[in-house]
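See structure below.
Other chains dropped; remaining ones untouched in position.
The first chain written gets the first letter, and so on, giving A, B, C and D; residue counts start at 1 in each chain.
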Amino acid sequence: MDPSKRGVYPGRFQPIHWGHVKVIEWALQRLSELVIVVGSAQESHTLSNPFTAGERIEMIAAALEDAGIDKSRVWIVPLSDIYMNAVWVRYLAMNVPRFRYAIARNPLVVRLFREAGYEILMPPPFERERFSSTNIRKLMLMGSSEWRNMVPPSVARIIDDIKGVERLREIAGRD
Amino acid sequence: MDPSKRGVYPGRFQPIHWGHVKVIEWALQRLSELVIVVGSAQESHTLSNPFTAGERIEMIAAALEDAGIDKSRVWIVPLSDIYMNAVWVRYLAMNVPRFRYAIARNPLVVRLFREAGYEILMPPPFERERFSSTNIRKLMLMGSSEWRNMVPPSVARIIDDIKGVERLREIAGRD
Amino acid sequence: MDPSKRGVYPGRFQPIHWGHVKVIEWALQRLSELVIVVGSAQESHTLSNPFTAGERIEMIAAALEDAGIDKSRVWIVPLSDIYMNAVWVRYLAMNVPRFRYAIARNPLVVRLFREAGYEILMPPPFERERFSSTNIRKLMLMGSSEWRNMVPPSVARIIDDIKGVERLREIAGRD
Amino acid sequence: MDPSKRGVYPGRFQPIHWGHVKVIEWALQRLSELVIVVGSAQESHTLSNPFTAGERIEMIAAALEDAGIDKSRVWIVPLSDIYMNAVWVRYLAMNVPRFRYAIARNPLVVRLFREAGYEILMPPPFERERFSSTNIRKLMLMGSSEWRNMVPPSVARIIDDIKGVERLREIAGRD
C-alpha cells in the first residue's frame, strides 16, 4: 500500500505469455506492488489486437494464478488510447493507483515516463525471440498448436473457451 | 472463474463508504466473483467528482481490506463515460471479465442492463440516508469530521494522505 | 433531385408529433425534397431523449406514411452532436444530400445556417402549445394516454411496440 | 415495417457500383426491407474515400432509381466510425431501424454481427473482379472513362456534377 514501492507495467497483452509472466515476477522481486496496465483497451477483433480488454484482464489473472504469483500484490487496469503522447503518462496516472516506477523496455514508453519524472525499471529480455504475442498470433493463424507452449495453461483454456483462435482465423478470412 | 456466477457493480465511488461495502458483501454472498466498475473515470477535481479513478481504485481496495473481504473474488476496473446510453452496457462489457449479473438500483442502469440481456440483482438500500457519497462530500466541505464515520478507516487514511478534503475545499473556493 | 430545391429540417423528434408533420407538409409545398435530420443521434434512454436515433427514424417514416406524404421526396438522416457550433452546419452538410434551404425556427439554428450561407424557410408555429415533444413526454410520465392524440397512430404503435412509455417511466424511477 | 424481415447492408460505397446494386436486389428478394449503412461517414477527400457521406447517400438513391428498385423498401443511413470493434454492431443498431439480418461478406463484419446475435445473409460475389470501388477509383485516377460502365448512369451524372474525378485527381496531385 506504499506508493513509493509501486510500479506500473504497461502492455497490450494480446495475449499474455510466459515472457510477460517472467517480467511480472522480476518486477515483484523489486517492488511491493505492480499495476499491470492493459493498453489499447478499445481495440479488439483485429489481427494485431484480437482480444477485448476484458478478455485480456481475465487471461492475465489466470496467468498469475498459474504462476503462483500473489495476486494481492497486483492490480490489473484497462486503459484506452488517448493519441497524445505528451499527455499519455499523466492520463495513465489518473487511472491507476499512485506509483513511482515504470517497467518498460519500449524506447518511446521509457522516454515518456522519464520526461514525466518516473523512474524506469528495465527488465532483461526473457527469451523475446521465443515468447512474443506476435508469434503466438502468427502460429494461431497458421493453424499450429505451438502457441500453447508459450502461454500458461489457464490462458490457453480461456482462449479455447472464447474460441479465440477461431475468431482470429475468421477475421483473417481463413476458415 | 465461472462467468455465469460473476456480477458487475457500477458506481462512481466518490468516495466509497460503508453502504457500498455492505452492497459488495451482499453481492458476494450471491455470486462467486464481483467486478466493481469505477464509472466516470475521466472525472476528478470537481465538487461531485473530487477523486481521480486511480485514487478511487486505491480506496476501494483499502475498504475491501478493512472489511475483511476476500480480494481474490473481486475485480476493480475504471471506466470512462461514453455518452451513448444505448451502447454503454456493451462498452462496459468490453472492458471487464465476462459476467452474467448486474448489481444496481439506479433505474436507468437497471433498464440498460436489462435491455442488454443481463440479470439484475437489486441490493436492499443499506441506510442510504446515512451512508451517501453526496453527504460525505457535503460534510467535508462544511469542515465537519463526521464523514470519517461513514467510510472504512483506511479510506479516511488515503483521503488524508492525498489531502482530499483540502482539495475539495479549495475547489469550492473555501480555504 | 435538384439540390437547389432541397431543404433540411433538423430536430430531435423525441418523438415526432402532428406539429412536426405539419412542418414537413408545409416545407414540401415549397420544396421538391426535404432532408429530415434526426439530431442528438447519440442520445437515448434519458428523460428528454428517451428514444434512439434508429427508433426515431422508424417513427418518422411511419408518420409520413400515416400522413400520406410522398416518401420519395423525403430523406431521413441521423446526426450525432459535434459540440462545436461554428462547425455544426458544415458537419451536417457533410452527412446529407446537397441542399439550399434550412427549415428552422430555433434562433441558434437559424443563425448558424445563415452564417453558413443557407437560406432560411421559417414555418409558422403549428399549435406549438398543443403539439410539443416535451408535453408528450410529460404526459407519458404522468401515466396519461393523452399523448396518443398528438402523434400519428403508427407512431403510437411503434412506441407501444418498443415499450417506450414503460422505458421512460422506468428511467424516471416510476413503476 | 416488420423488423424481423429487415436487414442491414453496411459498406463504404466509394462509390456505389453495379455489384452493390446486385447485392441490394439479391437482399430485397429475401427481405422485406433493407437498411443501407454508409460507413466511415466522417471520411472524404482521400484517395480511398473521395466522397462525403452526403454525396454517397445521393448516389445510392440515384442508383436505386436507375435500377428500378422500390425505394420505399430501402433506408439509407450514414454512420461514422467508432473505432471499437466490440461495440460497433450495437452502435450501428442504435442508429438504424430495428433489424434481424446482416448482409455481409467481409470476415470481420460477419464475425461482429454473429457475436452480437444477428443472422448473416451472405450474398454471392457478383463479378467482384470487375465491379469494385477500388478499381473505379483507380480508373478515375488514370484518366480512363472505363469506370462509367461500372456504375449506374445517374451515379456517373452525380459524380460529374460534383466534379468527383477532378477532386480525386487533384488530391492525388495529378493535374
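As a convention for this text, a contact is a pair of C-beta atoms (placed from the backbone, for glycine too) under 8 Å apart; a residue touches a chain by one contact, two chains touch by 3 or more.
Keep in mind that what you see is a predicted model, and the values were worked out from it rather than measured.
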{"item": "Number of identical chains forming the whole complex, with 4 shown", "value": "6"}
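Definition applied: only the chains that are shown with their structure count from here on.
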{"item": "Neighbouring chains common to chain A and chain D, by label", "value": "B"}
{"item": "Far-end chain from chain C, centres as C-alpha averages", "value": "A"}
{"item": "Cα superposition of chain B on its sequence copy chain C - rotation in ° rounded to nearest 5", "value": "120"}
{"item": "Whole-Å gap between the CA centroids of chain A and chain C", "value": "47"}
{"item": "Centre-to-centre distance between chain B and chain A (centres being mean Cα positions), rounded to whole Å", "value": "25"}
{"item": "Chain C residues counted as touching two or more neighbouring chains", "value": "42, 44, 52"}
{"item": "Overall pattern in which the protein chains touch one another (line/ring/star/complete/other)", "value": "other"}
{"item": "Chains touching one another, given as label pairs in label order", "value": "A-B, A-D, B-C, B-D, C-D"}
{"item": "Parts of chain B lying in touch with chain A, wherever the complex brings them together", "value": "1, 41-42, 44, 52-55, 57-58, 61-62, 71-72, 75-78, 80, 93-98, 162"}
{"item": "Touch list for chain D against partner chain A, complex", "value": "83-86, 107-108, 110-112"}
{"item": "Residue ranges of chain B touching chain D (in the complex, touch as defined)", "value": "84, 86-87, 90-91, 93-94"}
